[in-house]
Every structure is written in structure tokens, then in C-alpha cells.
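Complex shown without one protein chain; remaining protein chains in place.
This part shows subunit A:
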Amino acid sequence: MCGKFGDCVVVLPLLCLKGTLIFNFIPVPESFKPMFQKITRSAFAFVIALLLSSISAYAAPDGKAIFQSNCASCHNPLKDATGPHLQGVDGRVPSKDWIYNWVHNSSAVIASGDKYANELYNKWGKTNMTPFPGLSKEEIDAVVTYVNSVKAPTPGGETPGATGEAPAENNGWLYTIITLALVVLMIILWRANAGLRRVASEKEGLPVEKEIPVYRNKVFIAVAAIVVFIAAGYWIVNGAINMGRQQNYQPQQPIFYSHKVHAGINQINCLYCHAGAEKSRQAMIPSPNICMNCHKQINEYTGEKEYPLYTAEGKKVDGTAEIHKLYEYAGWDPVKKEYKRKANGDIDAKPISWVKIHNLPDHVYFNHSQHVKVGQVQCQRCHGPIQDMDEVYQFAPLSMGWCINCHRQTQVQFANNNYYSIFEKYHQELQAGKRTGVTVEDIGGLECQRCHY
């Protein structure tokens, strides 16, 4: 069986052209010919359909991914944020072309005197939307389709991110089940057909060839080998690319600190704790004394009813117990309401060993202040909807392609920014109207030595 295996693989491509060719090379009983032809044809049609569907899935723009990387830092599908909510946007605006123009360059639309654009501009605090000239019409359409498909989270339910993903998953399972059912049906019909044929031949007194079991059928083995080869190759290549990337990494932290409760519900600014983000390379992990600014007073979690805390696995978390874990680290005595002191008068505190989530390799230099202070990039642009996360996960892939893409697309805040005053030529071009904006790429953001030195 194995000896002829190679023949099958060589011959199979020819089979696509002419279904009968294979039978010249491999001895197959004459009566099986038409049946084999049928099966091989349908199997190939199936494999090609699979390939085509996967190719078209790659070609069609992924509205959700585009939305998350470009729009989500200012827009929510359902709620007004920095910008208006986007669900039903195609029904609100004057025309479809208006959306394209607005996304490509909103200030030009405003300048053209468009009534709706000016109303919008005035309503939203006269802030210009970042232009995205790189988005094609198909991509914008995909985003509109995506935001229209987002459903409101059920009250008391999970995070918006989780519910947003659920419909896509359900569809995938549905297709899998239908495909499997069809395959099973195909096998049953084939077996029935073979059985009937045998009975008929016996009755007519024709010689009956012994049936070859399916796992020894060379055509089947060849088809299966190719399918396995393609699937394994896809899996291996993807795995190799993703190795070392830690997107969605969500480690368990020593204290269940919910960013949703602090930055979301209680509206504490990110910089309140991460004060270093605009001063230094490190965003600064707050020391326990910063926690104690509030938690000297707030010694229990009162949101159990409205916002019960759950781990990512769905386990219930006692917020008050977590605050008391903090007291252990900070050396605070919640009963006496004072710090425990060592013999030499120092506070008896110990550092909290938080688990680092966003990890860049040693050969990449990243500086928070350069992005937050100089570039005026919002935290959420890279860290995602951090104000909705109970447990923080890594939102961005942190791959080089991801960095480069943002450096190509993002326009830096060039005007009134002393950090960029030395780029005289660009300032002149901007004033002369020769250029609409300056991207990070324009000021050397793609130079290797920018990040690798």
C-alpha cells in the first residue's frame, strides 16, 4: 500500500484535468470506475470549495479588526465616546460617499461647507477626527457592517468584547456542523449505493469484485494526504509566526485589581497611577502608597451588586478580600488605621510582584513618554479597552508589523508641538497647503535605528 502511495500523489493533479486518467496507472476493478470518478470529483470539488472559501475569507476586509485598530480608541458601536456611537451611521449621514470622504479627510468635508459635517463638528467640541486616507472603500464598508452587527450586552452579562465575539463563533460552529452532516450523509448514500449495486449484480449473476475497504482505497488515501498536508502546513506556518507573540496573554495577578472598577466606573485617569507614562520610558507601576491614597478610606468593595467581580474563568472574586491583600503589602493596619512600623521607624511594606503582561524583547526600544507626551497617543490605542477589563490582557499583538503599520498611518500632532519645531520644511509645506499632515513615517518613524539600537 505504501509503495504505491507516491504514485497516487503524482497522479492526482492529472485527475483534476481528466477523471479517468488515474485508472490507467493503478489496477482498479472495472465496475468501480464510474463510482470512483464520482467520488473523486466530488472530493476535489469539496477541497477546492474549501480552499476558495478560505481565500475569499482572506480577501474580504475584516471589519472588526479594522474597527479595533483604527476606530475603537474614540468610537464605540453602541455608546458615545470621544466621538459618536457608530451603529446605524450609514442611516444617519447624507450619503455613502459622505462616509468615505469623512473618513479620508474630515476637515476637508467641514471646510467644504457641508451642513451635516459642520453640525457634527460643532456638536463634538470642534475636535477633528483623525483622517484615515489609507482605508479603502471596501474596508470602510466592512467597518460599517461590523458596527451594525454589534449587539448590546445583556444587562448584568459579560463584557462588551465577549458578547461582540460570540455571534462570529456561533456561525463558525454552525457551518462546521452543517459540513459534517453533509459529509456523513454523503458516506451513507455512497455505502447504500454500493450495497444496492452489489445486490443487483448478484441477482443478475454478474461476477462481484471484492469490496476494498475505504482506508485502503488509494484515491482516498491520496486525497486525505493532501488535505492533511495543507491543514498541517497552515497550522505550522501560523504557529511559527505566532510563536513569541503574546496577544491576549492575561496572567493571574497577585491582587485581583480591576481596571474596569478603577479607570472605568470610578473614572480615575490612567496617569493618576501610571504617572511615568508621560515622563519616562516606563509607564510606572504604581507603588502601594498610590493605592493607599484612596484605600486608606475605601476598605471594602461596595459594588458587589451592580458590578460583581469575576475572574476570566468565571470564578467569583471577593473585592473586599482583595483590598485587604493590598493592606498586607502596604503594611497598613486596617483596624488601628495606621501603618505598621519596623524597629527603625520605616513602614513595614513589601513590593507587590505584579506579573508583566506587555513584554518587548531586549532588542526593541519603546518609550512611553515619546508616545504619550510627544505623540499624544491615547493609552487605549495600544492597550485596548482597558477601562472595560477586569483582568488586563494584552490587546495588541506587539508585533513589528503592528508597530510599523501604526507609524505609517498615524499623523502626529504637528502644530503647536514644540517637539517638532525643528521640522521647518514640513511646517512650511503645511502652511502652504502642500501637505495635509505629517505621519510618523515622515519624521523617520520607520528608520531601523529608531527602535533597534
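Everything below uses one rule, namely that a residue touches a chain if its C-beta (ideal position, glycine included) is under 8 Å from a C-beta of that chain, and two chains touch if they have at least 3 such contacts; residues count from 1.
Basically, contacts and distances are computed from a predicted model.
Asker: What does the UniProt entry say the missing chain is called, choosing from "Cytochrome c", "Spermidine/putrescine import ATP-binding protein PotA", "ABC transporter permease" or "Na(+)-translocating NADH-quinone reductase subunit D"?
Answerer: "Cytochrome c"
Asker: Given that one chain is not shown, which residue among A:Met186, A:Ile255 or A:Leu271 touches it?
Answerer: Selected residue, touching the omitted chain: A:Leu271.
Asker: Give the residue, chosen from A:Ile298, A:Ala321, A:Met400 or A:Ala415, that touches the chain omitted from the document.
Answerer: A:Ile298
Asker: Taking the full complex into account, what residues of subunit A touch the chain not shown?
Answerer: Counting only subunit A, the missing chain is touched by 213, 215, 243-246, 248-252, 266-269, 271-272, 275, 279, 281-282, 285, 287, 289-290, 292-294, 296-298, 302, 312-313, 350-351, 353, 356, 359, 361-363, 393.
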